[in-house]
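For reference, the structure is listed below as structure tokens.
The complex appears here without one of its protein chains, the remainder shown in place.
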Amino acid sequence: MSKKKNAAFSYEENTYVPTAEDFVLDLNQDITTDRNYASQGFWKGVFTRFFKNARAVIGLVIIVLIIIFALIGPGLNHYGYSNIVSVVDEETGKEITARSMPPHIPALHKLFTGEDYDDLFAEHTFIFGTDSMGRDLWTRVWYGARVSLLIAFVTIFIDMIVGMSFGLISGFFGGMADNIMQRFVEIANSIPRLVIVGVLATFMTKGIGLVIVALLLTEWIGMSKIARAEMFKIKGQEYIMASRTLGAGNARIIFKDVLPNTIGPIITQMMFSIPTAIFTEAFLSFVGVGIMLPQCSVGSLIEDGFNNITTLPYQILPPILVLAFLMLAFNFVGDGLREALAPRIEDM
Amino acid sequence: MGRYIIKRVIMAVVTLFIITFLLFLLVRIMPGNPFPSERMSDEAIAKKRAEMGLDDPILVQFGNYIAQIVKSGSFGKGSSLYNGAPISSVLPKAMGNSFRIGGIAICFGVFMGLVLGIAAALNRGKFWDVFCTVLSIVGVCIPSYVFMIFLQYFFAYKVTIFPFYFNNRNFLISAIMPALSLSLFSMSTVARFTRNEMVEVMDSDYVLLAESKGMYGTKLTTRHVLRNALIPIVTVIAPLIVDLLTGALVVEKIYGINGIGKLMVDAITGEGIDYNYVLALGILYSALYIGIMLVLDIVYCLLDPRIRVAGNKKKKKKETGTPAAREEAVQA
Amino acid sequence: MADKILEIKNLDITFTTTAGPVHAIRGVNIDLERGETVAVVGESGSGKSVVMKTAMGILAGNAVINKGEIIFRYKEDDGSTHEVDILKKDKKWIRKNINGRKVSMIFQDPMTSLDPTMTIGKQLMEGMIMHMGLNRQQAAERAVHLLDEVGITDPAKRMKQYPHQLSGGMRQRVVIAIAISCNPDLLICDEPTTALDVTIQAKILELIKRLQADHGISVIYITHDLGVVAKVADYVNVMYAGKIVEVGNIEEIFYDPKHPYTWGLLSAMPDLETDDSRLYTIPGSPPNLLHEVKGDAFAPRNQFALKVDSLVEPPMFKVSETHSAATWLLDPRAPKVEMPEELKKRIVRMLKEAKQDAGEL
Partner (left out) sequence: MKKFRKMLVALLSVMMIATLFGATAVSADQGGDIYVMFATNVMSLDTNLATDGDSFEIIADCIDGLTQMDADGAAVPAIAESWDVSEDGCTYTFHLRDDAFWTNGEPVTAHDFEYAWKLAMTANLEYNYMFDSSVGAVKNADAILYEGADPETLGVTSIDDKTLQVELEVPVSFFPSLMYFPTFYPINQAFYESLGDGEYGTSPYTFLSNGAFMLDDYVPGAASMTVVKNPDYYDADRVSLNSITYQVVGSSDQALTGYKSKNLDIAKITGDQVAAVKDDAELAENLKVIGAGYMWYVTFSQTENPSSDGSLANVNLRLAISNAIDRESLVDNYVMDGSLATYTSVPPQFAASATTGEDFSADQTRFAEYIGFDVEKANAFYETAKEELGKDSFQFTMIYGNNEGDEVAKVAQAIKEQVEAALPGVTIDLQAMTKAERLEKMQNDDYCIALTRWGPDYADPMTYLGMWVTNTANNYGFWSNAEYDQLIKDCTSGAYVSDYDARWEAMYQAEELVLKEAVIAPLYTKAEANLINPALQGVEFHPVALNRVYKNATFGN
């Protein structure tokens, strides 16, 4: 077939001409050891397949980088995430804050233009500039990344543990059990988030803990739907009946037999629930139930940046880029995981 | 199939009733009172509470509320939101706007999502696949309201193609930008899911068999690949529909559309919590959600014979007991 | 000499995988005479199904054809014979003219070979409507006839049923019906009976043989089970690590094997009389073709390996008109090595049995 020829591989001929003495039995070989495929456990196989996948490794590297920056980022300069940089004007004695300054890096500025800044904050370095209150955005973005990373991993946890098992179990048993569980889902999903959060706030201390509980109550529904749909597809397969006849309990069937084959859409859905959760956290913080000002998260920084999006566009860029890279990384890792957990065997 | 639907509709009504009661309870537990006022004296507040019947026991209030809906079909009037305007004069218009714009957003989003997803699946590794991956990242990270501002700034200010604010008179033109910005999230989700699902199906044995039968191109894709990939895709689309119809609150706020999204936020975070509006909107949202989930289950049966026929199969085994089963065993 | 329906000439393929290029097929030559049955035998991972998928033009996306030709000769309905190199044709042309019409294929796992969301009837009629231009009604009739021919009872009812309502054996019969629905000249069976239990396996092989006789189809069997080969094949190609290491007719391979790997395969075959309790297995496993093979790929597992085997790959030595093997043991300079005792005894026994069967006939 005349496929679009990507580079055909050429292998040079081995032109060695054997001589008489080559024809002697080479008995010293230990042919019992198996050098080609040392026996690999399932997880070791997954591990090797995952790390052979370039995109997955890139994704992992990005996540690790973001985590590192989130931890050490705020420490790199002497600005705290909440302290306002300001200077007192000699004549009027009035305080002037470094508010709404675009990225302001003296070193680079000197490099390109050869001279220093001439404004009041000449020697200050604001890599991402400052927010409209005069706080260093670099510190706040990385401080915010901590909160949002926590939310991201909590979401993955919720999706995997609560959402997926609920969906799989509901799908697996079907009949009355499925009906009841689905009605429960409909009820849980119908209460507006603001009402749930309002009620929670009456007996819980406000803060990231409450946000996590709120997410726990509402974020798993999307995943349960996907898991249930996947279960329907797989449930009828013969190998499920087969493993049941072998005496496998329901739990073993669901998590050992069905799960690996449904991992595809489940991981895709997990990737998509992360940004939704991050923006939910930002919304809850805005309403006053999540983190307290002057703390921040990537989501809240995006909302703040949004307030001045056409006048000071630079403010919304850093948090959105961090979120975008985080999502890109999670997607690559997700694809890598899906490939590693249920590899589609190449045509050998 | 008919019997199944009737059973589900009854279940839906029961569920809706439970949700209404739960919502009725939760709204009253929430902090924030229905009449925030800096000037009203305590007697005046007491008078208004009595007028709204807030001091009766919960169950009595709930009974009146249900009776009111059943008898006059009205959901009462607001306690503070737009100061007591009856729900029947505010909600229909808001629903009209939200559903029409949400509808356009869904159709456009899902259609483009499917097209892009299919294109990406058929061109693995090439341009469309990369484009689909990038779009799914962008569509998810950039909130719809940021995209809305972007559209408004460039297409209604720098170049005046679209009106700057939503105005009801020329609905279609002013609906395009909000619908486009709202469709971004659904488009990227659907595209991503379609691509992943189709890639999985395309590697399956029955597609290999179909190809070896001589099927190719669009015929292969539509008849074999898409049908099998549709189940998870449909599952993703269903909740998107509900969210789009009700969840566009920030975009509605920016573009000046009074839809149910904005109505709900005003009802809770506006001038005090408006019990009747929160309840009416809550019931509307859950009715919508339950309805779409019912449709989703029906679509499952249509799409996947294993679910539909599995139902009959059980029946079959009971009826024919041994003969068919034995004959089948012999035959195999 | 009947004309050759299929000629695969030094086919060379590499797969680009995330772990790097895998040189899966390293110069394969297979011929198939019209009306005959050829078996391609080898352990899994030797590349046998890759070759056949290439012939069918349904190779995976990441495969790269380095060199080689696949000449396919077929007779058009008007009797004119055509010769075409599959590798030169584009996918669309192959689908339109070859797949399902001139060549069809049966796969290993009947469970997943049929589209779960489509009735048996529809999947059967699809090919016919496309290739033979039958209208829906005619196709339905022929479908019922075909289901009956492959031995499925009450075919009319089966037409409306879905794959998951049928047992494994029945599903494989449906797949076979689909394969022969457009009277192909060549039927490629990729381990058709591996997923089935023995009783059904015999029925399926017998069915294929009968269809082959009735319709004059030539068949290629891809299998790792020599028991199947013995029953059905005229010629056998033994494949190892992407190359044909031995080829010959059924008698030559079973009674006069020359390649140590073939010896290993034959002695690994269980039969009633073997006395030692443990079954003989070829040590080690097929090479990972990620790293380029130097010398004879089988050397690391070959107890009769020579020094030269690790230096350069053995060419094909011609043993008889139809029998040749790629092992340095056939080189005049090599020391005379006999096949293992165990295997010799077994071959003698098989010869005796064969004469008895022949006698009774």
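Letters A, B and C name the chains as they come in the text, with residue numbers starting at 1 for each one.
Assume contacts are C-beta pairs under 8 Å (C-beta built on N, C-alpha and C of every residue); 3 or more make two chains touch, one makes a residue touch a chain.
The structure displayed is predicted, hence computed values, not measured ones.
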Chains on display which the left-out chain touches in the complete complex: A, B
From A:132, A:179, A:243 or A:276, residue that would touch the chain that is not displayed: A:132
Among A:8, A:72 or A:96, residue touching the chain not depicted: A:96
Absent chain, residues of chain B that touch it: 31-33, 36-45, 47-48, 77-78, 80-86, 89-90, 93-94, 115, 118-119, 122-123, 128, 149, 152-153, 156-157, 160-167, 170, 172-173, 176, 252-254, 256-258, 262-263, 266, 268-273
Hidden partner interface residues of chain A, rising order: 82-84, 86, 94-97, 99-100, 132-134, 206, 286-288, 292-294, 306-312
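Here is the rule we go by: only the chains that are shown with their structure count from here on.
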Chain pair showing more contacts of the two, A-B and B-C: A-B
Averaged-CA centre spacing for the pair chain C and chain A, given as whole angstrom: 46
Touching two or more other chains - residues of chain C: 91, 116, 164, 168
Touching two or more other chains - residue numbers and ranges from chain A: 236
Residue numbers on chain B that touch chain A, as the complex places them: 11, 14-15, 18-19, 22-23, 26-27, 29-32, 133, 136-138, 140-143, 145-146, 149, 153, 189, 192-193, 196-197, 200, 203, 231-232, 234-236, 238-239, 264-265, 268-269, 278, 281-282, 285-286, 289-290, 293, 300, 304, 306-307, 310
Chain A-facing residues of chain C, complex: 12, 14-19, 21-24, 26, 44-45, 47, 49-50, 53, 57, 59-60, 62-67, 86-91, 94, 111, 116, 164, 168, 283-288, 292, 294-295, 299-313, 328, 331, 333-335, 337
Complex interface listing, chain B residues touching chain C: 124-125, 204-206, 208-217, 219, 223-224, 227-228, 303-306, 309-310, 313, 327-329, 331-332
